[in-house]
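Yeah, one chain of the complex is gone here, protein chain that is, but the others are all in their spots.
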Amino acid sequence: MDGKAGYGARVNQTGDTRVATVLDRKTDYVVADISLADFGRKEINIAETEMPGLMALREEFAASQPLKGARITGSLHMTIQTAVLIETLTALGADVRWATCNIFSTQDHAAAAIAATGVPVFAIKGESLADYWDYVGDIFNWGADTDKGGNGQTANIILDDGGDATMFALWGAKLEVGHTLGEPENDEEVEFQRALKAFVAKYPGYLTDTVKNLKGVSEETTTGVHRLYEIAKKGELPFPAINVNDSVTKSKFDNLYGCKESLVDAIRRATDVMLAGKVACVAGFGDVGKGSAQSLRNGGARVMVTEVDPICALQAAMEGFEVVTMEEAVTRADIFCTATGNADVITAEHMAAMKPMSIVCNIGHFDSEIQISALSNYEWDEVKPGTDLVKFPDGKQILILAKGRLVNLGCATGHPSFVMSASFTNQTLAQIELWTKGENYKNQVYVLPKHLDEKVAALHLEKLGVKLSKLTPKQAGYIGVPTEGPFKPDHYRY
Amino acid sequence: MDGKAGYGARVNQTGDTRVATVLDRKTDYVVADISLADFGRKEINIAETEMPGLMALREEFAASQPLKGARITGSLHMTIQTAVLIETLTALGADVRWATCNIFSTQDHAAAAIAATGVPVFAIKGESLADYWDYVGDIFNWGADTDKGGNGQTANIILDDGGDATMFALWGAKLEVGHTLGEPENDEEVEFQRALKAFVAKYPGYLTDTVKNLKGVSEETTTGVHRLYEIAKKGELPFPAINVNDSVTKSKFDNLYGCKESLVDAIRRATDVMLAGKVACVAGFGDVGKGSAQSLRNGGARVMVTEVDPICALQAAMEGFEVVTMEEAVTRADIFCTATGNADVITAEHMAAMKPMSIVCNIGHFDSEIQISALSNYEWDEVKPGTDLVKFPDGKQILILAKGRLVNLGCATGHPSFVMSASFTNQTLAQIELWTKGENYKNQVYVLPKHLDEKVAALHLEKLGVKLSKLTPKQAGYIGVPTEGPFKPDHYRY
Amino acid sequence: MDGKAGYGARVNQTGDTRVATVLDRKTDYVVADISLADFGRKEINIAETEMPGLMALREEFAASQPLKGARITGSLHMTIQTAVLIETLTALGADVRWATCNIFSTQDHAAAAIAATGVPVFAIKGESLADYWDYVGDIFNWGADTDKGGNGQTANIILDDGGDATMFALWGAKLEVGHTLGEPENDEEVEFQRALKAFVAKYPGYLTDTVKNLKGVSEETTTGVHRLYEIAKKGELPFPAINVNDSVTKSKFDNLYGCKESLVDAIRRATDVMLAGKVACVAGFGDVGKGSAQSLRNGGARVMVTEVDPICALQAAMEGFEVVTMEEAVTRADIFCTATGNADVITAEHMAAMKPMSIVCNIGHFDSEIQISALSNYEWDEVKPGTDLVKFPDGKQILILAKGRLVNLGCATGHPSFVMSASFTNQTLAQIELWTKGENYKNQVYVLPKHLDEKVAALHLEKLGVKLSKLTPKQAGYIGVPTEGPFKPDHYRY
Partner (left out) sequence: MDGKAGYGARVNQTGDTRVATVLDRKTDYVVADISLADFGRKEINIAETEMPGLMALREEFAASQPLKGARITGSLHMTIQTAVLIETLTALGADVRWATCNIFSTQDHAAAAIAATGVPVFAIKGESLADYWDYVGDIFNWGADTDKGGNGQTANIILDDGGDATMFALWGAKLEVGHTLGEPENDEEVEFQRALKAFVAKYPGYLTDTVKNLKGVSEETTTGVHRLYEIAKKGELPFPAINVNDSVTKSKFDNLYGCKESLVDAIRRATDVMLAGKVACVAGFGDVGKGSAQSLRNGGARVMVTEVDPICALQAAMEGFEVVTMEEAVTRADIFCTATGNADVITAEHMAAMKPMSIVCNIGHFDSEIQISALSNYEWDEVKPGTDLVKFPDGKQILILAKGRLVNLGCATGHPSFVMSASFTNQTLAQIELWTKGENYKNQVYVLPKHLDEKVAALHLEKLGVKLSKLTPKQAGYIGVPTEGPFKPDHYRY
């Protein structure tokens, strides 16, 4: 499937004449419908009441403006929650240019609301891959068009989810000093290379300047973090990076509790199916898989789990889940959800063996977990956006959600605001850390120190009415920690 | 609130010239958008795979056509599930005319799909109360317009939810023999009386004929059943009635398991709120309240319950719910849902005392549980259809869902198909019973015999892979029941 | 199995010379060890704090002494909770003689504590069947030994569990007017007939007097109630009976919530097994089965259910239990518990097919559910009282708990005090009703009126901190009930 055929089949915004003239538009934003701004603003207002960590930072740093001077290039799902993040960053003094990091995850009213405030945002639910990569160019263009009045400024910090923005800048700078790109392996890489080359051709030297000016990157996800560690291992990281994903208040909250609520929400919005009496199979029992399995169990289904890691498998068994192979699950389950971060977890053969009307979806970051492409020759019947009936040669139909991409963002609204507040408070603290103390960091990958992780948690307690106990000095001495924390050794697993 | 201002603010279909000329339309249906029929059909096809009881009846009775000759006037939420019910009735030989029983509960694509098959259906999500009552007239008009070619036929059986259709016919017949209607007490009664008088004026004697021809009514809900018992007690019931609500496979399934899935679904679609960490309060711990409390707990919230009945209160406590008064709950909870079947359960004073951004909704049949009307002078800001921010004089805002009406039908898609299949299989069996054996019944209210209740359950087992055990003759003798059932005494509570 | 071989193999208390001289003892009680009285008293004191219904009745009726003059013959498991019941009855003015209704269920320290107060009690954990039936004679002997100073008084009311005491009196009176007993079908009936004939021979006419003096019986269980309905149907019930079992506050609390806590408690005390990761199978999904299945699930196991009734089977499926046949379960489950009230639910063949070290127990009233007798020729190895390893011919061993009898009383301490308080408050109210208003009742079987059922619940709310809401007169009118209740129609299922 190429991006254009995607979700809701929206047309290429910039039309057939696209020649990397990324700013040949009347506005410095690309959104689906700017008239959705009011609706978006109402939901942003509501979300703010559920994101106490971000709101607390706005208050704490209102006067000191720690991000003053920061020009943040941001690439992260353009949702209502991200809108609150963006406006927190700007409230702390930053300038921001924003694109989504996934062609299906944008909430168009959120994008519109942000665009309406004058913050440049480039995101449309169902945008093409071509547009996607041009928008990445757009968020790096802080004044490259010097011949049209651009001031020649560049981004000086990145906020990334998955690493696409970081990769764009780093590869752009490499291109400019003579490196070449390998053969593209798929549609996505074709568009990446096309967009990057066009940008470099149009603004030669600009991405080299950009990389030079960058004080760092804060990265949201496992995937992006993995890329950063690889680069750092080779000694090629030109600035410090903060791994936000591995903050406890991110990976053990967003990944776990977010999925716990959003998976059944997505399945219900997409299918209205009754979960009671049904059998579900969750592939993978990491944090996302744990949340997903609980989501389906609490939703009413009996849940089976598949795993390759014996420790996670034993955890699943201890939690009362039957652990089976996918080969066994396909004939027993009614609902399937992948959460492995791996590829080919549900193959075409698996789907061919499923019961009629099985529901198949993925909650992992990439759409490689289900072999969707192997079904491309079959008959797809879109019931509604995000819900497709796929007919197999024998006449059997199954339901594929969100075309195999992130089901909670594709069929519902992603994780709830409250849990995203924890993740994004980490992001904001990481940006402050890099911007104000970047010189303290080497060109390596860091996690936020535990006292900031604990601060993130602390900022979310009052909203829930949590009353925290205080250690007496005697008690603190007894367990050998300061009375104000940090309270645990770094290897503590929570 | 008048119906017109309601949900989605759709215009009155018949325009300003409404004069009870209910069939002065080009089509024998009123739906929002007939072009939604294809979408509706796709969802009907999916729903059929989840409604094994109805599909089994289609198969069992395909040849014998037990409902041949029946002209069913049906009044019940016009949803996808009801579409499968309607097509089951027609597959068994019946003719059907259908209206919704609630101005907000229609799924427009379901109505369109049914209308497109030629079955007359009268239902629009957000229709006005005036339209609502005219549509009740429409479903009784089986050929009243003899001057325009009507054949003079009437309905000969009713399928009702809440009793509005039954009341229309009975009061119409009374009007025709000189009874008068009391003073209307509210907007709803104004429209009821207007519509009924207009109908009687236009087709004098027709409703008297109708009542004479009716072989009975099957009633879906507690409310409608209550009305029927009252009429029967006075000896004024002119035909037998079957109380479908009190089939075990209705009240202990639809009410309980339906709400268990649909309440959080509705709240999430309306608000995207995170339930983990939140405190919810469910008013009432009957079957609907039990399902609602479990829904919110399984969704992640801590749940408090209010009750007036000490037995239900003790059940709530045994299930681990904190039982409080609403006065206490208003300052502690974040989410409120009424499920009492009573009035004024959440008053304006209660809402004034709630925390900012509290979420307030009702899952009971009528919108009397929350004093919505007392908020009419405050500022209402519609975030999206079904979700309103209401601002109090002190500036505090709360979120009201579905304007206080049935939240799972107003903000989501109601109960899932599978559990509705049990309810509607009871309905179909009740219709068959009345139509084919009506003469065995007196003009009283009956529940279906236990063997049919057990049959309904049995028809839903295979879909879930349930393997039923069989009593040996010795075992059956030991507990004193037939080997094939019924297995329990009538007073058994399940 | 004869009683002597049973649980802990205690010897016959009255020795070889037993000749129905039931009072040829130095004391008017038979307990295992009177020195346990202090221990029993401590636990009774604790239990009183958990039995608010009984304690409230003591307070309410302290002055009026409604049971003054009542001579209660009581037959019910002689536990700590029953001790609190007995002392409530005496606190209300009654005289009491007590025996257990099950040879394994006595808590010897409870029996000792009661005996030490001078109340005649006849119960030893593991008593023989011969003793059991002689003790039934003992509790009817209120002064039959007129030649030894007996005053000739008789019981004038029965409190029964299972119907053995009632049967003893009724059959005794029949014998005295010439009826004969059939051939005994098993060891139990042999002892019943022996004991009854001896009693009648020794005290001719006394049981006839007794039956004449009886103002009624209150019966605790389904089984006993079933016997009473049979007798009443034949018109042979000589006094009114109150069916305590079918009070909502008994069957929906004791049976459900009692088992929910006591089943895993019993299994753990007997086996120390880890439940997480295990598969359990509960046979039967009535109230006891529902509680048992939840007990095991909440304890950590995955739970399968077997059922014959399609409605209960569908409930199990809706609750997320896999419903299978026992034939399938035997090869998949690790733990088995019967809760059907039927016979031969787990057969010898089933057990032969189980996995090694399977745990097998019964929580139903009678030990007929598991075919224990079919294993009598195999090697039994008692690990500790209540836990036996049984070796099959192929060398496989399984664990049988409580020799197939009531596992929660045989391996642990039965239901917790709090839930028994609800049951026993019903019992006490039934005794008061029969004793003070017996003339209002015909010789039929009655359930307590709903207002008393609600009273029982109400008496248990404060202990749990429950705050009950009050209906306004308007609300009461709206739903058509008195403001103080009763709140539900009689057919309401809760």
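A, B and C label the chains in the order they appear, each numbered from 1.
FYI, contacts are C-beta pairs under 8 Å (C-beta built on N, C-alpha and C of every residue); 3 or more make two chains touch, one makes a residue touch a chain.
Here the structure is a predicted model, which is why all the values come from computation and not from measurement.
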item	value
Contacting the left-out chain in the complete assembly, out of C:118, C:152 or C:356	C:356
Contact with the hidden chain (one of A:34, A:167, A:190 or A:312)	A:312
Residue, one of C:93, C:150 or C:300, that touches the chain absent here	C:300
Hidden-chain contact residue, picked from the options A:209, A:382 or A:454	A:454
Touching residues on subunit A - with respect to the absent chain	226, 246, 248-249, 251-253, 257, 287, 306-318, 322-326, 328, 341-345, 368, 419, 422, 453-455, 457-458, 460-461, 464-472, 474-475, 478-480, 485, 487-488, 491, 493-494
Contacts of subunit B with the absent chain, listed as residue ranges	276-277, 297, 300-302, 317-320, 322
Residues of subunit C in contact with the chain not shown	39, 42-43, 46, 49-50, 80, 257, 260-261, 265, 268-269, 271-279, 298-300, 356-357, 381, 383-384, 389, 399, 412-413, 416-419, 463-465
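The rule is simple: only the chains that are shown with their structure count from here on.
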item	value
Leading chain pair when contacts are tallied as C-beta pairs	B-C
Whole-Å gap separating subunit B and subunit C, where each centre is the average of the chain's CA atoms	43
Centre-of-Cα separation between subunit B and subunit A, whole angstrom	41
Multi-partner residues of subunit A (each touching 2 or more other chains)	276-277, 300
